[in-house]
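One structure, pasted below without further comment.
One protein chain is absent from this view; the other protein chains keep their places.
Here the chain labels run A and B in written order, and each chain numbers its own residues starting at 1.
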Amino acid sequence: MTPKPASGSLQRKEVFAAWIFLAPALIALLLVAFWPLARTFYFSFTNATLDDPSIYDFIGWLNFTEIARDAQWWRAVGNTVLFTIVSVVLETLLGLGIALLLNQALPGRGALRAAILIPWSIPVVVSAKIWEWMLHDQFGIINNLLIGLGLVEHGIAWTATPSLVLGVVIFIDVWITTPFMVLLILAGLQTIPEEIHEAALVDGVPSWKRFWSITLPMLRPAIGVAVLFRALDAMRMFDLSYILAGNNERTMTISIYARNQLISFQETGLGSAASTWVFFVIALVAVLIIGALRLDRSTTAGR
Amino acid sequence: MASVSLNQVSKSYGAVDIIRAVDLAIADGEFVVFVGPSGCGKSTLLRLIAGLVPVSSGDISIADEDMTEVPASKRGIAIVFQSYALYPHMTIARNIGFALETSGLGKPEIKAKVTDIARMLKIDHLLGRYPRQLSGGQRQRVAIGRALVRQPKVFLFDEPLSNLDTDLRAEMRVEIARLHEELGTTMVYVTHDQIEAMTLADRIVVLNEGRIEQIGTPQELYRQPANQFVAGFIGSPRMNFVAGALLGEKARGATTLGVRPEAIRLVPAEEAHVSGTLLRLEDLGHEHLAYVEIARDITWTVRLAAHPDRERGAMVGLGWAEEALYRFGTDGRAVA
């Protein structure tokens, strides 16, 4: 008998193959993600400008302190946090409601399940423009409807009234992203076995308690993941605010602030520092939410 | 304690009829088992009784009260599900006591009841655990406990043992039989397992394509099947059939004839009712199964206590007592 080949060699072959298969993806991500991120961190300690970023000096933490002293930055932070909390809460509640509705055996639910994909799959620009048109102060259908119902006398300038504009941004964001919530929560709902609902039904558990003590706890992981995705997305939101209100102070998000520094004011160093802030704010939020999810999982699993 | 009666109950989904005009009366305290091939509607029939699925037409009453439109929770029934359907995020104690939480009982009373039932089912040491930490058999006991705690008038079981391995199945079967004896509650039990049906049932209901083929005690179904379907369904290995024409005047005009494998003996050629080629012998230890081709493409199973001492390919004669022969007419019904 020939000596058995070391099983290690087979294993080594597989490991080698694995890295070969992974290589293109890894190279792509190193090139377009990790390298630019590292350069952003690097630039944030310099006074580089956009027209010639090869000439610069190191200026230490100066960019960071300058941003921390900028009232506009803190407004942007405030707007972003407010936008994130309100829109994610609304999307979660609405998404949960629609998902529960879609989980019922109702005529027409197939149509709704398809229709729900529309707001999600069209570009944000298009959604923004559609709603801008519908909310137009003179010719918008919403104002027409409100006037027709006698609720207001003159059309409201939704996107031009400073106190309303963040609300409008949130409202449109809810319309755009609720479908995503619905799909994730619906997928979570469908992992709950039918017999569990039947058991509760036979046991005479009232519907509010069925929802509160059975459906909701079993949905928690799905809702948690959906909230995580949406919150991270909302924190870095750029396009909707930018398209609807440009550089309006009331709706400026941290991403818009950073891009202004970087592109409009051509301040690569300062813009990079702002971008770095954005990165760490989002990383912090991610860590917090993931931590909460872990904690939740370990306590409810009852080890 | 309650009787259950179904009057012309039908259920269809669109154009598909699942249950067709079923009439059934279950006496108070009776243990009734629904059997039938998969897709025969037995689980649907159980869900109709439970109120989980609304009837398309017909009436259902429990304890002489019309329950046709009454929601599941108000019918006074409890179900043990195939998947057990335990709440994964609740402890065993809470799983069992959950239905009582909204009944107005205080926490100490609930706890006392749960503990009593857990002790009776020998799961009192598991009360603090979660369902996923339990074995299949233990989960099954919890599911039964959850049903028991509400003191239902009628107990429904939906293939409760089909996720268990053979040993546990036998153990739980005995347990359920004991429960029925102790409680005396009406029980309706769905299964596809003949042994469960034969051992547990006071009466068996054989379903096929949404219709009741026959209702009777296990012995009645085995000895006097009403038709060819029941004859073939009850008994294992299944009954051997042959076209009446092949047996000549013995058929007495019947379209199809049947003999159970255990009723057949190997006999010398001159005494044989039929004879054929021995295709294969299976030694199961306590018995032997012989497969005999009595005509082209008709193979009969013969159940023998001892090894027949014949070679494969040998011609064998098969004989049986006259009363062991079943006769069925063109419509499949048993004829005398």
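Just so it is clear, contacts are C-beta pairs under 8 Å (C-beta built on N, C-alpha and C of every residue); 3 or more make two chains touch, one makes a residue touch a chain.
Convention: contacts and distances are computed from a predicted model.
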Which of "Na(+)/H(+) antiporter subunit B", "ATP synthase subunit b", "Carbohydrate ABC transporter permease" or "Electron transfer flavoprotein alpha subunit apoprotein" is the UniProt protein name of the chain not shown? "Carbohydrate ABC transporter permease"
Thinking of the complex as a whole, which visible chains are touched by the chain that is not shown? A, B
Of A:Phe43, A:Trp73 or A:Trp158, which sits in contact with the chain we cannot see? A:Phe43
Touch with the missing chain holds, among A:Ile67, A:Ile116, A:Val168 or A:Ala200, for A:Ile116
With the missing chain put back, which residues of chain B would touch it? List them for me. 54, 65-66, 68-71
What residues on chain A make contact with the chain left out of this view? 11, 14-15, 17-19, 21-22, 24-26, 28-29, 31-40, 42-43, 50, 53, 98, 101, 104, 106-109, 111-119, 121-127, 129-134, 136, 138-139, 141, 144, 175, 179-180, 183-184, 187-188, 222, 225-226, 229, 232, 235-236, 238-239, 242-243, 254-255, 258-259, 262-263, 268, 271-272, 275-276, 278-279, 282-283, 286
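The rule is simple: only the chains that are shown with their structure count from here on.
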Distance-wise, how many Å sit between the C-alpha centres of chain A and chain B, to the nearest whole number? 53
Residues of chain A that touch chain B when the two form their complex: 193, 195-196, 198-206, 209, 213-214, 217-218, 300-302
Where on chain B is chain A touching in the complex? 47, 50-52, 71-74, 77-79, 81-83, 85-91, 98-99, 101-103, 130, 146, 150
